[in-house]
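Here the complex is missing a single protein chain, while all its other protein chains stay put.
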Amino acid sequence: MGRYVIRRLLQMIPVFIGSTFLIFFMVYALGDPVAAMFGDRAPDPATAARIRQELLLDQPLWKQYLHYMGQIFRGDFGTAFNGQPVTELMGTAFPVTLRLTLVAIVIEIVVGITLGVLSGLRRGRALDTSVLVFTLVVVSVPTFVSGYVLQFLLGVKWEWVKPTVSTDAYLNELLLPGVVLALVSLAYVTRLTRTTLAENARADYVRTAVAKGLPRRRVVTRHLLRNSLIPVVTFIGTDIGQLMGGAIVTERIFNIHGVGFQLYQGILRQNSPTVVGFVTVLVLVFLFANLVVDLLYAVLDPRIRYA
Amino acid sequence: MATATTPDPAPDAGAASPALLDVRDLYVEFRTRDGVARAVNGVSYRVDAGETLAVLGESGSGKSVTAQALMGILDSPPGFVTGGEIRFRGQDLLQAAPEERRRIRGARMAMIFQDALSALNPVLSVGTQLGEMYEVHQGMKRKDARAKAVELMERVRIPAARSRVGDYPHQFSGGMRQRIMIAMALALEPDLIIADEPTTALDVTVQAQVMDLLADLQREYDMGLILITHDLGVVADVADRIAVMYAGRIVEHAPVHDLYRAPAHPYTRGLLDSIPRLDQKGQELYAIKGLPPSLTAIPPGCPFHPRCPRARDRCAVDRPPQYDVAPGRTSACHFWEETLRDEEPPHDR
Partner (left out) sequence: MPDAYVPKEAVTHGDGGTTALAMAEAESLESGRNGRNGRSGRGAARPNGRPRSLWGDAWRDLRRNPVFLISALIILFLIVIAIWPSLITDGNPYRADLAKAQEGSAPGHPFGFDTQGRDVYARTVYGARASITVGVCATAGAALLGSLLGGLAGFFGGWWDALLSRLADIFFGIPVLLGGLVFLSVVTSKTVWPVVGFIVLLGWPQIARIARGSVVTAKQNDYVQAARALGASNGRMLLRHIAPNAVAPVIVVATIALGTYISLEATLSYLGAGLKPPNVSWGIDISTASTYIRNAPHMLLYPAGALSITVLAFIMLGDAVRDALDPKLR
């Protein structure tokens, strides 16, 4: 197990470097950070050149990248467009998005697995069919559409919830945004649960469990569910990273000042330190979530653990 | 029909008791999208305590489906028992309440599956899976069940049982895994064990060990054993009687030595002739021509007639009944007498 962890950690390093370099490349090489600083005004060429030198923008890209990464590991993410350190922005933005993601994940687990188990155990029945139709529709409606429609119906028309979220972003305010953020993943969780359950229901070891004379309840919980939920758990794990990155749409709809909001501002104003900094942290979160998933997988499935 | 020739009654059921297992005229069908597959069509056999019945047939002959129907683990839908009786120690299991059947399953009659690697749960330790039998059927505490699991593993001669009880199925060799399957079946000392191709997935050298172990344990506990196989070689040493199945029915049912000496059905003849023999080295092996019929479209008359070297016009229209060949021996062939005497070369190729 220890060696497995170390191997996975080592594998993460090139992926981290690759992903962050790619983003760095896009922002610094494809865009023009200096021009962006001046907005619409054309910068004085001498000033521009001085800034370029200060920011090492005249150096080869890999040197800039190394320099930037060096600063990041010293905790210096640079300055945002409003003069605030990027780390300060992160300090306010990440907790908000984390709360939102947490709400979404809980909804995804509770609703998704429940629906998946119900329909997987009753394949072909009316409930199964309606769940399938529901998931298809949910997957097909893009988040920004379902977000606006739900916001309009629940928040504006029927006034069940507040249509926008305050800057504090309390958990109860995040319920509807959480649902919106979770919807598509929830449908995937439902379908995945249903499929693995149906596949495993035919597995030989389930037949063995029945032949052992175990009560149906025990067959389902101890043998069928335990095995079927392994891929579901791993999906949900990897989804944490995806949701945090994908929260940008939900945050825009409900005016939540989280990671997506700050990033969006950063991109609009072409503030490179904000963009690269936030994305770097998100990549780290994503990689870390994947690592945890792999370890979880090994804990849940002994065939991996002892491989 | 199989006639009761075995003299000894079931030991724990008192004198003049019914057979341990008496299957009468069992029918099973699968209702699929492509039509109704008639997997079992009027199978009857009986097994007594301490006796081994081998059920022989190709895949698709209905031998495994029969066993699943006996255990009550048929997947339903699509599988349905549509007729017959399964009398286990006098009680018709098909009439029993589901809860009653569940209690019998695993405890009084147990099953050994072909591929232990897939038949054992990959994510639970073998100790857990063995102990589960005691926890569920006897309400034993987990710790005590674990101790019993070790005992079981020792009984099926797994070395270092105590240290391996926490291991997972994939950590064992094929033969050891099959021993664990056997141990699981044996846990509650059932009256009847159904072994569905227990050695097919194993190496030849291991096959014999596992088969010997099974035979030993059967003697030790005086259990009835139904041995399902497609391998004539396995049968000869251990079985008392053989039932040969084809297209969902028993075509020949005989004491093992009688059947080997002189088969009374052309299908059995064909099976025996297709075993490679040392004294025929160099000759081409015999193979029954054609393929078994689709169970959705079993031919009228004798289902074997399209492949049968002895087939006459009558065979295509007239479904043969079970002819009594001798006491305790039947054949479902109109021409069993000439088959038995092996008149006229049965196969010209």
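The letters A and B name the chains in turn, as written, and every chain counts its residues from 1.
We take it that a residue touches a chain if its C-beta (ideal position, glycine included) is under 8 Å from a C-beta of that chain, and two chains touch if they have at least 3 such contacts.
Quick caveat, the model's predicted, so the values are computed rather than measured.
Touching the chain that is not shown, out of A:L66, A:V137 or A:V299: A:V137 (per the contact rule at the top).
Within the set B:A243, B:L295 or B:C315, the residue that contacts the chain not displayed is B:L295. Check A:L9, A:L61, A:V106 or A:V145 against the missing chain and you find that the one touching it is A:V145. Where chain A meets the chain that is not shown, the touching residues are 11, 14-16, 18-19, 22-23, 26-27, 30-31, 136-137, 139-145, 148-149, 151-152, 156, 195, 198-199, 202, 207, 241-242, 244-246, 248-249, 252-253, 263-264, 267-268, 270, 275, 278-279, 282-283, 286-287.
As a convention for this text, only the chains that are shown with their structure count from here on.
On the side of chain B, the complex with chain A involves touching residues 71, 73, 75, 102-107, 110-111, 113, 115, 118-125, 132-133, 136-137, 168, 170-171, 184.
Chain A makes touch with chain B in their complex at residues 202-205, 207-215, 218, 222-223, 226-227, 230, 300-303, 306.
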